[in-house]
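A single protein chain has been omitted; all remaining protein chains appear in their positions.
Lettered A and B in written order, each chain numbered from 1.
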Amino acid sequence: MGQTLIELKNISKTFPGVKALENIGFSIDSGEIHALIGENGAGKSTLIKILSGVYQPDSGGQIILGGRVVESLTPLEALQSEIAVIYQDFSLFPNLSVMENIALEQSVKNNDNLVDWKAMERISRDALDQLGISLDLNTILGDLSIAKQQLVAIARSLANNARLLILDEPTSSLSKNEVRKLFDIMHSLKNKGMALLFISHKIDELFAISDKFTILRDGKYIGTYGEDELDDEQLISLMVGRKIEYTIYPKNKRTEPLLEVRGFSKKGNFRDINFTLHKGEILGLTGLVGAGRTEVAQAIFGLNPADEGTLLLDGKEIINSTPNDAVKAGFSFVPENRLQEGLVLSKSIEDNISLTMLDALSGKSSLINLKKRKELTRNWMEKMDIRPNIPEMITSKLSGGNQQRVVISKWLATDPKVLIVDEPTNGIDIGAKSGIHQLLRDLAEKGLGIIIISSELPEILAIADRVAVMRRGRIITEFFCENITQEDIMSKAL
Amino acid sequence: MKTKLLKIKELPIILILIVISIIISVANPAFMTLENFLDILKSNLVLAIMSMGMLMVMLTGGIDVSVSSVITAVAVITGYSLMHWSSNLLFTILVAVLSGTVMGLFNGLLIAKLKIPPIVATLGTMSVILGLVLYITNGTWMTGIPEKFIDFGRKKLITFPTGDGKALGIPIQFLFLLVAVLATWFILRKTVIGRGIYAIGGNRDSAERMGFKPDRIIIFVYAFEGFLIGLAAVAHTSIMRQVDPNAFLGFEMQVIAAVVLGGASVLGGYGSILGTLIGVSLFCVINNGLILMHIPTFWQKIVVGLIIIGSISIDMTQKKRTERNKTRVDVE
Partner (left out) sequence: MKPELKRRLKSKEAVLFLIFVVIFVFMSILSPTRFLSLYNLQSMAYQLPEFGILALSMMIVIITGGINLSVTYTATLAMIIGGFAMSHMFAGGSSAGLSVLVGIILMLAGSLACGAFNGYVIAYIGVTPMLATLGAMTFFEGISLQVTRGGAISGFPIEFIKIGNTAVLGIPVPMIIFLFVLATVYLFLERSRMGATLYMIGSNPKVTRYSGINVRKNLFITYLIASLLAGIAGILMASRYNSAKESYGSSYLLQAVSAAVLGGTSIAGGEGKVIGTVIAVLIIQVISSGLNIIGLNRYLTNVVMGLILIVVLTINFLTREKQFRNN
């Protein structure tokens, strides 16, 4: 192992209402591949953003970099300190050549007026040579496969003399073969003395390549372990061993089928999906991010129709080729990204709640009955305890929990048969979370069929009756949610 | 490998150009003559020069509908300068490019600094500039351009002997086009700001993170467009030998159509000089063909409109298809 490259001490980050990181402290050495592990929401992304200077940590912490002690980094300082992050979207230019994507940054940084194509060619060729790959430098980036684009992103950070390379879920959209190649390259970079911080959910990959593991859980530092100090099971239990205890609701076995999904397949999304949702049941759909959960939900809701397969509602075949069809048939969908897909943020609570109900509120005249609309809004705001109790309030000003309640109200108002909720408690504080759990459970008791997608296993175990586990676009197994542990589910999902 | 790829990219439109040329020359043999080609060149020089500026604007994801009013204004200023100040060629060019650049700068500031959508901002400046020009000229032609300048406009770069004693030649104004193309090429290809134009068109956030200043680049692009319009105005005035304030009504549509036809994406980031020049040629050949085939000139507008909508529709449909077929999950 090399010497310490970067050391973090007491790093915390507070967002309004949420403590995202709490007293994180560990160090990364040159010439090591360091895995950063944790479930969704454990604080990994926040930590990366602090390392790359996008976020400033709370005061009181220290970042020790090459002997220098600072409280925080700016993006420029991070670059100058030779820290490079490769995000999942790579931050590249699809319309520029491979060469420019790798080397243009140098010219901008040097404040050059003219482009030195020869130098760019040299820099980019050097970078690609270091990676031991050959790419045509003049190919337009957008014409390359995702895997090759990723290599270009890595080459770019080499050209910028990065000494710490942070890879955010680099394998999530690669095939097995491509992952192997990436690992070879990571190994060779490590042997050249570079430090790599590697973020992944996939346990087999983590063990295949990492020298050290740092585990985060709920924003807290759990520990740093050498690769020989842990096995998969221990790692999983450290990851999932949450302290937070949700109320565990009693599980019911239901028999009356409500929704049957038969042989759903879509190229590049999912394959041969089969499951049944019963009346009054909450069915969990889990798996790693990128396993195809959201894609299946969107297919059912007509947003991303399947190539083949059938959908039976109450035993009758239906076809949801648009969300409009789905809503008419009695489906509701609370999307994962509340801010971009769930709410019209610039509009009021009333506008948002009544959005799905415009037909019912207007009747034959097609003019909206304003009194009825006000009543509907008041009614739901009261029922869902949305605060502040001001229907004209612009939804961007509400807290996350209240925003989610508005989205759910909008759907419950349609009196649906099937409610699909995708990560319903993402970014919501703990009190509001249990509130939403209680609400979903109550709805199920009234006979609604609910599909909940969640990466948070305790949540699934707390409120779902059954859980289907997805991996790489397929449903691997189903559990009845009694007497099973998070580890049981995790070991299937990985 | 490099040249091979470049060729492939512009190949479809080159093929279309060839096919259409063949169709027209079958319909009217007068098409495939040197005289006709020189004619096309002369009457479309201005369009070609202006297409270079519009290409740059569209590369940043913008658009400029004020170009026709800007060239009218510059032509009027140039005409006035020729008649009242000096008929010196260099001075005239200086006046023209300066006034063009100032007007372009104004557009750039509105768009970059005040964040007004390009279409709305340039619609506003179009109305202001054209109104002023028509007020000052009262819409009438300016004649009386000094002989010295007219003589310059008559010059030929290269002449070709013809059988019947007429002298055919490449007009001197071709130099302006050459300068415009070379300048655009130099900026886009050789300067960092030129690559920045592509970069902000491709991924504005990343470009900013990388250290480019999008606002400055956008202002530069509109100013440079104004500069090129200045050149175009001098070329135009020396060809027409008078200034007609109504000559360019609706001309912005032709410029946009030619650039879009040349493969530039309206969303920014994609488009090349070669492609644009071929697009301009294709556009000119179609127009020339309509005339040679005695199709009423009104059809020209219909063709322009359909070209714009058609090219972009094809672009959009392809984009949607790739989006739909994108692999989201590596299915086992």
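Criterion: a residue touches a chain if its C-beta (ideal position, glycine included) is under 8 Å from a C-beta of that chain, and two chains touch if they have at least 3 such contacts.
Values in this document were obtained by computation on a predicted structure and should not be read as measured data.
Participant: Any idea which of B:177, B:217 or B:266 touches the chain not displayed?
Facilitator: Considering the complete complex, B:266 is the one touching the chain left out.
Participant: Any idea which of A:14, A:56, A:247 or A:322 touches the chain not displayed?
Facilitator: Checking each option in A:14, A:56, A:247 or A:322, the one touching the absent chain turns out to be A:322.
Participant: Using the definition of touch stated at the top, determine which of B:47, B:95, B:110 or B:145 touches the missing chain.
Facilitator: From the options B:47, B:95, B:110 or B:145, the contact with the absent chain belongs to B:110.
Participant: Of B:20, B:41, B:134 or B:292, which residue touches the hidden chain?
Facilitator: Checking each option in B:20, B:41, B:134 or B:292, the one touching the absent chain turns out to be B:134.
Participant: Could you list which residues of subunit B touch the chain missing from the display?
Facilitator: 63, 65, 110, 114-117, 119-121, 123-132, 134-135, 139, 250, 253, 256-257, 266, 296, 298-309, 312-313, 316-317, 320
Participant: Counting contacts across the full complex, list the positions on subunit A that touch the omitted chain.
Facilitator: For subunit A, the residues touching the absent chain are 303, 322-324, 326-328, 333, 335, 340-347, 351, 354-356, 358-359, 361-362, 366-368, 370, 410, 414.
Here is the rule we use: only the chains that are shown with their structure count from here on.
Participant: Counting in whole Å, what is the centre-to-centre distance of subunit A and subunit B, each centre being its mean C-alpha position?
Facilitator: 46
Participant: In their shared complex, at which residues does subunit A touch subunit B?
Facilitator: 75, 91-96, 100, 104-105, 107-109, 112-115, 136, 138-139, 173-175, 267-271, 290-292, 295, 471-474
Participant: Can you tell me which positions in subunit B touch subunit A when the two form their complex?
Facilitator: 1-2, 5, 189-196, 198-199, 201-203, 205-207, 209-212, 269-270, 325-332
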